[in-house]
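Submitted below is the structure of interest, expressed as structure tokens.
Note that one protein chain is taken out, while the other chains of the complex remain in position.
Labels A, B and C are assigned to the chains in the order they are written; within every chain, residues are numbered from 1.
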């Protein structure tokens, strides 16, 4: 059903996109303001829409959901005054791509459900790989869905659980769910965080005075002034209340963790900590590794801003070639130009990036980017750089070729649109029209993120399905829809 | 949960208010435009919000729901273009009173549900008297409610029904429901109309070329150029499809009909037909009856506009006293002044009515109004008329004293706020400060609506619970909440 | 220049339309609220847009101007809090017709000007007949116009005046202006009201406690609880300050007054007083006169609502034929349906009016309307009435044939579109397709408004140019544009 539709014209459709960020807080005055700040810090994980739910004993549960940025929707007194309470959770969400249909407010999280034993709200980062089947079954039994979101399944499973407490019901529900889920939820008195057994998506806990915070990344702890305590462990459920503090449960069958390696490469913010190390440093290390694996004689190492910058700095340092910002990003580009005219739409990448002609002219330039997805933007950047008078253009990519779609909460094009799924490295070089093109190897990437021995093919430490096709959870719904897994031959 | 809240400041809070109007159409090009026109004609039955659902084979179900008038929301190409299809239903809804909480878009009908056997939308005029109990039971079994509306129960009952077709499921669902319901619903191919066994609320069928129309009142047939066919009968379910035309079913145990007598007095539009007679004529007849029952020597018969006008015309004709519009209504008063300043709020009735001083001055004035609810407006009108120099003020009321709340789809104050529940006629006269006050008798009202013998106390033809306390359906939820029915003594 | 354009689709384009209402108040707390209330009471004089200017010693002048109804724009605390002060003026304005271009906020009054000797704001009801010439001359000398409104000339003439005080400058400016003007203006300390020497448009003064009010009509005094003092006299300038009270000046060469007779027929509200008599009573008298001039044998006298009602009551009383509301007006019709779909646009008059079939059927019906302009609506109403089964239809019109455009502040179609400018009475009857059509005579109208001897052709007491073509002020700009005055022969 189409209702209150918002279209977005994505100018960044040549990037993989994290689909969500989650945040929760308990035991603070004006929880909603903290949630808003946390979501603002997590805005890079989802720019299409955001939502906040709070609870206060007098007024019950309160909810506000809006299309657009946190800073535009969740800062005015008008809105924030409707969200009283000392306990709250929030969610930011990325626009699903055009073919999945336009964005509607009904799909914006957190979702709320009133159960016989009280109400609960839930926000989810990840993707439930058996959501279609679960939904079908729930509808058969009389559940009515409000949204087309996979997350709503969790609420309905909770509604049908016989568990005595909401937390029991959540445990019940999540046991039926497959895929990636970092969940932040709340009841009237508890803040709950859960991570799937593989721990594909991140989730951290912090202390804020006598209160507690859950967040997708540590940068969201920093903004509210919370101290980083630890990561929620894969397969762990933390239940936090003001009286009992943090209680930890492990409701799922244990599995070897497989954290998403692309969080290191691109998704997470450079100032976040993962595994005790700053993402920025990891990216610099990727650049250093890349300089060793794929050196080239040149005059300038130039990042594709902003995501390529740390790797470019590392590459420049390791290679001794000067670092320079040959491409400038217009900081006033939003995610969308609403219904642009033909003329403006055609401008494409020029709305966002401009070449620093004087710096580039006559030089052999190494462009460092985080990844190549469709290759459309890479081609345009190459053209801009050549137009500006570069003598040679060499692409160095801080991740291996992206050849497989992600089914764990990242918006990926179909395989046929992934450049690396259809071309060899040399074909890609020729297609992009550059003097050389090199990706970091998967082993090199593992080394850069701290696995001195590279990737253990029998038991890899990370989920790297987008590079390797090795999916740690079978994507049940997609297999039903005809997706073909990698065969032994590939 | 509070979300997207709209407050209204009711200036007409001294009237009983119908809570809904419904409309549906099948077999026409651009169904949504017809629905919008029909809802516009039914706007007097609900001014707070409106919604339309349509279906077209390519795009599926489409929905738009908005706070405010039909003319402001459902006429622009922008909105109407999102509602394609040859089949559609719609709903207008009145603001629930302040103590029931602010209005939210989630509560706006039609409601839509996706079932295992396809989708359906439903719009409802009336009130389900066992909704609280049904809701409690449905939640126990795992249903998740989107709204606080009683109507949503029907959708959940349908979702849980084992019926093979949506129409079977609707029958199933409505059999569990008590109270008043005139329902218009749709599936992908069928338009359905149902009236509760007592037929408390109205519902009519019309033909529009080769298509069909369902509507709360005949005035909505007139606006779209449809021909009035007949009323949907109490307890009847009509199922209309383009291939089979209209099929009629009687799924409920038959009962003696009890149509709402207040539809004649106030709710329905004067140009609508009920029982083959125009509401205008009935109201004129009420005025004539009232002149005979309660004559008084005076110089001017003056209606309280606009609802008192036909009865005043009848009173003037029968009494021979000149008719004159001594009170003028400002036609630019909407239902609400949004968050008015103190000064403006205090203006109250003056924002809406002004006295025609020159006409009133020095005269003995008979004011004819349709009803007295709280009496607050009546007092203010009396003051305005006296300030303008009237010598005497006589109130004549076109309905009996309103002493009991309605539980069948009308917004009534609590009993303690109903003037007639707490005062004798003489006490009311004194409280209003007028020279005389007379209500039509219940028998007189029955005579005026066509029952020559007056009211048959053993088997009254109408629901007149608001006057008599004789409730044809026990208001289960209200009894649970402590409402006391009339005892034999009263 | 097009800027912030609002289109309106007029459903009432078969009426003459007053273009403005003005209101001012001094010496009260929260002047803006009073202005808003006054404008609300004057909304019938202009529904397109409204504006308010206030002054307070700390903040200076404040202004808010909006498209749409007063009740929608000037009641929220948000807006009203930006308009502090004890002195304020306001204006409501009618949409100029489509061919004059779309409505823009720049044209909304009051206009404000900062002069060397302080600021002033001005609001104007009427039309300056030499505005085009004045504007041309002012632009030659370096004035820059913000709007396309004729009223702005007054501000520029004031800016260029050498007068020592703002009131002197206003006097200076208005002496150069021809046509109809009822002006309400303000400086930092004074409220000023001026009426042109002919007194074509109305303007009244009232007392509100120790404060003062100026308004287009007395109904705007009633709503704020002010006492009617007197009319501002033709050619009079009243200057009101809290220290000196009301001072009266007569700056213009005296002329014999020519008040607009159409204010009696249609423009003014029935509850307003003009010349000591209620407009309602005058209209009733018109109906009585019309019954005597143009009797017909029939079964029902039916007004075309709402404006035809008082004359219909008079006609019914004088003729003895029963009065009945055979046509019902939908009270939820606004002035506009924004960008309606084709289907909705085609509904035309049905969106607004519906026939009370049961009342009309088989009857000989006299329809009483206030005027016939283009005749388009009259034809549609006749069709609706015949479709409903009327046996005969007789039109009786409460004004003479409208054969000439108004140049004094009323929106009139071009002469070629005025039915009466192009057809004889019999041709009109045949064009409308009714059994009989009769207009009140000009003499009859004069008698009804209180001139026992009818119209004095040598020195008529009213401006009746729209009926007679006898223009009391030569319309200079229009003559320049080729308009042809009535010749002796006509």
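In this text, contacts are C-beta pairs under 8 Å (C-beta built on N, C-alpha and C of every residue); 3 or more make two chains touch, one makes a residue touch a chain.
Worth saying up front: this structure is predicted, and the values here are computed from it rather than measured.
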| item | value |
| --- | --- |
| Partners of the unshown chain among those that are drawn | A, C |
| Selected residue (touches chain absent from view) among A:154, A:219 or A:304 | A:219 |
| Among A:37, A:108, A:246 or A:260, residue touching the chain not depicted | A:37 |
| Residues of chain A (touch criterion as defined above) contacting the omitted chain | 30, 33-34, 36-37, 40-41, 43-44, 47, 69-72, 75-78, 80, 219, 222-223, 225, 269-271, 273, 277-278, 280-281, 284, 306, 309-310, 313, 317, 322-325, 328, 330-334, 337-341, 343-344, 347, 350-351, 354-359 |
| Hidden partner interface residues of chain C, rising order | 1-3, 5, 53, 59-65, 82, 112-116, 136, 139-146, 155-156, 159-160 |
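One rule holds for everything that comes next: only the chains that are shown with their structure count from here on.
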| item | value |
| --- | --- |
| Chain C and chain B - chains in contact with each | none |
| Whole-Å gap separating chain A and chain B, where each centre is the average of the chain's CA atoms | 51 |
| Centroid spacing, where centroids are CA-atom means, of chain A and chain C in whole angstrom | 62 |
| Set of chain C residues in contact with two or more other chains | none |
